[in-house]
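The complex appears here minus one protein chain, its other protein chains still in place.
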Amino acid sequence: MLVLEKNAMTEEIELLVKKYGKSRSSLIPILQDVQRKYKYIPDFAQQEIARLLDIHPVEVFSVISFYSFLNTTPKGKYIVRLCQTISCDMQGKALVAKAIERELGIKFGETTKDNKFTLEFANCVGMCDQGPAMIINERVYTHLTPEKAVQILNELK
Amino acid sequence: MGTEEIMESKGDLRAPISQVPHTIEKPKDTSAIGGMVTVEINEKKLSVPLGTTILEACKLAGISIPTLCHHEDLCVAGVCRICVVEVEGMRTLQASCAFPITAPIKIRTSTPMVRKARKHVLELLLSEHYGECYSCFRNGKCELQSLAKEYGIDQYTFGHVNEPKYEIDNSSYSVIRDMSKCVLCKRCVRTCIDLQEVGVLEAIDRGDKTHIGTFLEKPLADVICINCGQCINRCPTAALRANDPSDEIWAAIDDPTKHVVIQTAPSPRAAIGEEFGLGAGHSMTRELNTALRRIGFDKVFDTNFTADLTIIEEGTELILRLYKALVLKEQVALPQFTSCSPGWVKFIEHYYPEYLDNLSTAKSPQQMFGALIKTFYAEKAGIDPANIVSVAVMPCSAKKFECNRPEMRDSGYKDVDYGLTTRELAKMIKEAGINLPEMPKSNFDSPFGEASGAGLIFGATGGVMEAAIRTVVEFVLGKKTEDIFENANIIPLRGFEGIKYMEIPIGDKVGPVPKLIQTLVPNWDWLKGATLKVAVAHGTANAKKIMDDIKAGGKFSECHFIEFMACPGGCLGGGGQPIPTTPEIRKLRAQAIYSEDESLEIRKSHENPHVVKIYEEFLTEGPCSHLSHKLLHTHYVKRGRYIA
Partner (left out) sequence: MENKKRKGPVLFSKYTPGEGVKKALSLSREDILFELRDSKLKGRGGAGFPTATKWTIVAAAIAEQKYVICNADEGEPGTFKDRVLLLEYPELVFEGMVIAGYTIGATKGIVYLRGEYEYMLKSLEDYLESMRKNNLLGKNILGKENFDFDITIRLGSGAYVCGEETALIESLEGNRGEARNRPPYPVNTGYMGMPTVVNNVETLASIPHIVTKGGEWYRKHGTDKSSGSKLFSVSGDCERPGVYELPWGTKISELLKLVGAKNTKAVQVGGASGVCIPKSQFDRTLAYEDVATGGSIMIFNESRNMIHILKNFMEFFVEESCGQCTPCRIGNVKLLEGVEMIEKGEYKFSYINQLKELGRTMQVASKCGLGQSSPNAFISILENFKEEIFNGNGGNHGK
């Protein structure tokens, strides 16, 4: 990272620490904000957060690795999370999954080359009565069919 | 996003650590009502203070409960589930290491459910543990092995792994990580983050993918590991071990062209008996000399000699700094920090690089010896230093890193070739078929024959300070140390309290000063009426407290001299010492060291005739002079805290 970028990032994190308070209980809100903006939490950011909260970088790394929605490697602009738990599974998630994979040209767990989409499976997202369901960033889509899912992705492209 | 609330924080801002105990504090006065609780364990009644854990209560009752993740030095984890017991009225089994007793309960430690649970837990651990016991360095000393034996595991009910799952990380000079053997007891995590405040290891990922890793999964050499090896001492299996050079040392011993010399430090000598079945606290100094010669070492030297030298050099340095500060009114880095603990040196290089000037430039005794052996000794003995292989037996895993530091080549060669730990030396002795306790006693070799007791006590926390004070008192006050401290034992500096502080008023009378340092400064009157303030810290968590206090301008910023040891207990608790380590064992090792010190005739560094001789013969310009700076002093590296 360039020095200028690093300084900018340090400033951002200092603002976040000011906003949430300098204590360990601010860690996850800070990480969520960084994740929302950059789609991941850069190495340097992790160390700065650790320094400003007076904890160790490995502790920040450990917390990030624990939660599914936080990651240390960049993900795509749209993170597509398709529910794989039994109710959605029974209502046709497998076909929807195949359709999405075909459409984007990647498998679940991967990111498209243009960094637009990341495909992931998620566990029960609480839409069991209207499955198959998927969450893309903060929006939830229900009653999916292969056609409908592909249409949604195309609109986002 | 709505009202942004400032998040809560607990007390001081230091973050709660991963396994912070949420148990109940015991009442200060157990005779008050409710202070003691009567419990029934296996139908035997017992009265214990409120808040005692079931494990502690069972210990009092003489009932043994198996444990794996529990460790006396560390906070409670309760993750292995081996110590589970039945508590009447509760459906689930309870972890005895974590359950505080607050009411009269009935406990059963050996019911069918409990026995089945223990067996299952062990079988589950074995199903993921890449156990190659025959070729493992913990064969015979592994806690998982002992538990499996104790609970009669005779089959791999849930399968077994035949291939290691993780690659071994042997990037570091000191610590090797083999995660295929890890049982996720989290002792290393609690040690590194909680006990040492270094923070290298933590659990990464979730569920069955959980493993212990470093920041960004980097190799150990690339993260801020200070090599203190405390994690090795507490690991129950061989997931963590030290980097063992004994094969290379054997090769050197077997090579007739090589002159292999070894220096032994006081802490290994106090603890090596534990590796041969003796309890803790039996010093094996003289027996070890014989054993080492029989293995094939050409010369056996006493590191305490250079410990004495360190006191002279560092004491002189302190006097010079004080002179500059108090008389010349120059800007000088005070307080002065000791620099003989390589773990501590790396700690300050990473976390407080702006205070590197406070570190004494004197090398550690090991490295001073390395330089002297390949110059002074080589010359005297008429041996080509290129053929000398210099080995150091240390309680320390960080010494392996230290001897490989690029600047440690002042003799023209690598000053110390190998750092060998107590455990590794015990292994070599056994390989040679020698039973150490049976060895006859013999002395060290000349020219570095005898050392004083002051050099010896370096091994215990407070020892360096005590050795320094014994000398400083005589240098500066002109009185005998025994006149101020009974028997020259400076008791306030002893013991295992995290941070110790002491003030020594100097008074009106100063001198006469020994010949060795007479020409150091024009006069000594400036010390009249001053008070020398010193402090001692062991364990890097306490070092951090003192450093943060100094940064904030607190009490310790007014100290003149501070001793820092990276390992809890001082060197006697070092990362290369016999496993296991407990507060009790460290106490016994300290006792062995202090009693060996009392048994010696010479107890102050400046009274050691060999030390005086080396200044007359070799380091003729005196302590802290140009020559001694070249060989016996070093410089440090600002490493900083950024890893990526």
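Residue numbering begins at 1 within each chain, and the chains themselves are lettered A and B in the order written.
Going forward, a contact is a pair of C-beta atoms (placed from the backbone, for glycine too) under 8 Å apart; a residue touches a chain by one contact, two chains touch by 3 or more.
These numbers were taken from a predicted model, which means no experiment stands behind them.
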Residue touching the undisplayed chain, where the options are B:45, B:120 or B:409: B:120
Omitted-chain contact residue, chosen from B:100, B:245, B:343 or B:453: B:100
Residues from chain A at the interface with the omitted partner, ascending: 23-29, 31-32, 62-63, 66-70, 81, 84-87, 89-90, 122-131, 135, 138-140, 142
Touch residues of chain B, complete complex, unshown partner: 1-3, 5, 7-10, 15-16, 18, 21-24, 76, 78-82, 84, 91-93, 95, 98-100, 102, 113, 116-117, 120-121, 124-125, 127-128, 157-159, 183-184, 186, 203, 205-210
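The rule we apply is simple: only the chains that are shown with their structure count from here on.
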Chain A and chain B, separation of their C-alpha mean positions in angstrom: 43
Chain B residues touching chain A - in the complex, by the definition given at the top: 4, 6-10, 13-16, 18, 193, 198-206, 213-216, 223, 641-644
Chain A to chain B touching residues, read off their complex: 19-27, 29, 43-44, 46-47, 51, 53-59, 61-62, 65-67, 72
